[in-house]
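Heads up, one of the protein chains got dropped from this complex, but the rest are sitting where they should.
This part shows chain A:
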């Protein structure tokens, strides 16, 4: 899952590089940032799996004393996997696309200082 979504990012940012090459001003490369949503999904995928396993195999009496009887590792592990799935799904449904020329022009118009 990780690999394929990162591959998608790389594919998504390539054309933007090409499009911005050759302008006079230093081209803004920040628009081509990697997708933060993927990083969040990866973080919670790893955290969720670790907590899920901890909750299933290593919950002892002392742990249950601390939590007042609930298996918090298991619960939070499941919760984090759901969050990971939501962010992963968002990336797959709405992948980063390079801005079109029309959108760039629009952004420039919107950016123009008021009244100048």
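Assume a contact is a pair of C-beta atoms (placed from the backbone, for glycine too) under 8 Å apart; a residue touches a chain by one contact, two chains touch by 3 or more; residues count from 1.
Going forward, contacts and distances are computed from a predicted model.
Which one, "Sulfate thiol esterase SoxB", "Solute:Na+ symporter, SSS family protein", "3-isopropylmalate dehydratase small subunit" or "Monovalent cation/H+ antiporter subunit A", is the UniProt name for the chain you do not see?
UniProt lists the chain that is not shown as "Solute:Na+ symporter, SSS family protein".
Contact with the hidden chain only, please: which chain A residues?
25-34, 36, 39-40, 42-44, 46-47, 50-51, 54-55, 58-59, 62-63, 66-70, 72-73, 75-76, 79-80, 83, 102-103, 106-107, 109-111, 113-116
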